[in-house]
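First the structure, which I've put down as structure tokens, then a few questions once you've had a look.
Chains shown are a subset, placed as in the full complex.
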Amino acid sequence: MSRIDGRTPEQLRPVTIERGWSKHAEGSVLVSFGDTKVLCTASVTEGVPRWRKGSGEGWITAEYAMLPRSTNTRGDREAVRGRIGGRTHEISRLIGRSLRAVVNLKALGENTVVLDCDVLQADGGTRTAAITGAYVALADAIAWAVDRKLVKPKAKPLDGTVSAVSVGIVDGVPLLDLCYEEDVRAETDMNVVCTGGGRFVEVQGTAEGTPFTRAELDSLLDLAVAGCAQLDGVQRRALGAIETA
Amino acid sequence: MSRIDGRTPEQLRPVTIERGWSKHAEGSVLVSFGDTKVLCTASVTEGVPRWRKGSGEGWITAEYAMLPRSTNTRGDREAVRGRIGGRTHEISRLIGRSLRAVVNLKALGENTVVLDCDVLQADGGTRTAAITGAYVALADAIAWAVDRKLVKPKAKPLDGTVSAVSVGIVDGVPLLDLCYEEDVRAETDMNVVCTGGGRFVEVQGTAEGTPFTRAELDSLLDLAVAGCAQLDGVQRRALGAIETA
């Protein structure tokens, strides 16, 4: 069986990571998973939120949002409605947790990095693209902070790498990296966040239609782990490309 | 190794489900998982939200909240702050999705059931207690709607049963149904929602500290499936107790 865009079940969409997209941010990336495009910026500030002051530890947080016409039908602007929706909250929290999993907050010192992930165009997998891109923006921002000596010499705030991918079951077949059309038809939908070492940071599986079996869950996890390993390679090449320049 | 409250790793806390708690609601339950107490009410109204009108299908939604002093330290009231927090949004959405997974919305007809899950006292596992209790309140509310002939005769809106439990790894040991003290110490924390038939509706695992391995994930899933099977029994007995009366 071939997929809507000709991919095999275990194939990612073309993934690109364009570093240094913004002239202002300490780290910035335009990440694409096929037609999904997310602008990720990392902003470093000295100091931490009030509840963390004096702890000697830093903080990493994230805010996700979609431009109103990033989707097929225009959505209301959350700023205009005056409140953030549940889905936005949920994804922002997921991105923040995922990145904190690979940061040594003590080594970061009392500095804060805010990751803004704004979806410019959506075609499924916006949260997984956001995590994958935000990691690279974060790595650049931390390198910037190290250069500026905001972080103590020899402290290594980054403990590892992290990427994310969606998987799902469509017409009974487990598929990697769903595009929007596949996503709406999926019976089960799962987002998996892995470290470069193949461990799990987050596993979020949801039965959209029929509840799923342990065997289905296992095959989805297999696909996701393999997909994250590929994304890890893309991240490393993106980071290397400029470092060697 | 014995747990803080003397349980074995695979043991649930005492679980009680008190039906008919409220004189007003079509279904109502006070559910306890140990010291966690959640009041779940199910409210039936004819009609559906605007975006669903004319579909011939019903709707199930949920709202979760914590009383300000349900926790050890008093939290601000979300109504006073003027906005619902991300965690509240996230859990409300989880409860709604979990219950919809076992409801045949077509059979429900254009009726809406709102599940309100208000945490009166919190000691870990409030969302899983809420799902487990809300299912029973929902079953009572649907029975009420069938009696009132809001639902077509012979239509069976309930496709199955659903319950939920938390699992986590504390000091390297996978534990079932974490109380608050265990929850804050857990390296990995997972909430699992299962049908009575042992299939998965939701799997949400999060590494709080070190990312977790596939083997750890597997052992947590085993614990959770066994825990949900026990909760399914508690639900059936609660529902049976009154039905046979």
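The letters A and B name the chains in turn, as written, and every chain counts its residues from 1.
By our rule, contacts are C-beta pairs under 8 Å (C-beta built on N, C-alpha and C of every residue); 3 or more make two chains touch, one makes a residue touch a chain.
For clarity, every value in this text was computed on a predicted model and none was experimentally measured.
Quick check on the homomer: 2 copies visible, but what's the full number in the structure file?
The number of copies making up the whole complex is 6.
Simple rule for what comes next: only the chains that are shown with their structure count from here on.
Just give me the whole-number Å value for how far the CA centre of chain A lies from that of chain B.
29
Note which residues of chain B are touching chain A in the complex, please.
Listed in rising order, the residues are 83-87, 89-90, 92-93, 97, 101, 160, 190, 194-195, 197, 199-207, 210-214, 217, 221, 225.
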